[in-house]
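A protein chain is absent from this complex, but the other protein chains hold their places.
Moving on to chain A:
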Amino acid sequence: MGVMRMGYAHVRVTDLAEAKAHYANTMGLYETHAEDGRVYYKGWDEWDHHSVVLEEGGVGVVKFGWKVRYSSDLDEIERRAQAFGVTVERMSRGENPEIGDGIRFTTPSEHVFEVYHEATLIGTEVGTHNPDAFPRHLVGVGVPGLDHALITAEDVKGMERFLTEVFDFYATERVQTSLEDDADYIGTWMTSNNQIHQLAVIGGPQGKLHHFAFKLGDWSEVGHAADLFSMDDVPIDVGPTRHGITRGQTVYFFDPSGNRNEVFAGGYLAYPDRPVHVWTPEQLGKGIFYHARELNDRFTTVLT
């Protein structure tokens, strides 16, 4: 069974025109659709119809979409979510433009998840027939696609159990109050495959977004992105730096509505049988920001 990836992040923005300038001109996403105060985007190396949805009004996350490999996965996840005690509703084709039938539920962390199996195939910008390595005329950062998100929850351990039991995710890294068996969890980084994390959860208020991230290739692309953020007056939160957790290279920054974005490169290959990396709170600074080795005052407080 399987969730393949986070298919889309659907977020709120206070000013759609400014948000469009950021996501299209600075990030370099391709607009694929627009209707009633919503704009749909994909990265150049994504093939499904969209991976980012902007909705005018407010800030924060509306919902996340998760694409599964087989249609039977929808039934299995529905069954597992119900067994966990979560109310699941059916979602029909077209409720989200170009997305097929699926299910929808609110997680114990009070985030809305949609799970689907079909999305309209647009194709990558380089195609599949003797494809070039990248499109010739990328705009701005030119991100290839969506990578992962970090959300907050009051009960991190409960969310890890939920994602394990319902999505068959496994933890690659964790922040724990101690190394004891009865330790509480402060953060967990989870995936279904070799990607180092698809969704991370840290302790905090219910239903909030810490950031969602776009993938990049390497350090130099991360540095180049940061240069472009300065040129475009994008507020940089942190970086370029490395995360101790995941080993990824990163810049945190804010979109024009104050939603935190990230560009993320690297990260080692995850395997379910690889022993989980465990961080303890006094080393959390190094875990999050490997070079500064201390958290800034925004990491745990600035959420949308």
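Just so we're on the same page, a residue touches a chain if its C-beta (ideal position, glycine included) is under 8 Å from a C-beta of that chain, and two chains touch if they have at least 3 such contacts; residues count from 1.
Everything that follows uses one rule, which is that contacts and distances are computed from a predicted model.
Missing chain, UniProt protein name, picked from "Protein-arginine kinase", "2Fe-2S iron-sulfur cluster binding domain-containing protein", "Molybdopterin dehydrogenase" or "Acetolactate synthase": "2Fe-2S iron-sulfur cluster binding domain-containing protein".
The chain not shown here is touched by just one of A:T14, A:N193 or A:T280, and that residue is A:T14. If you put the hidden chain back, the residue from A:G60, A:G158 or A:G285 that touches it is A:G60. Although one chain is hidden here, its contacts on chain A can still be listed: residues 12, 14-15, 57-60, 235, 237, 254-260, 297-298, 301-304.
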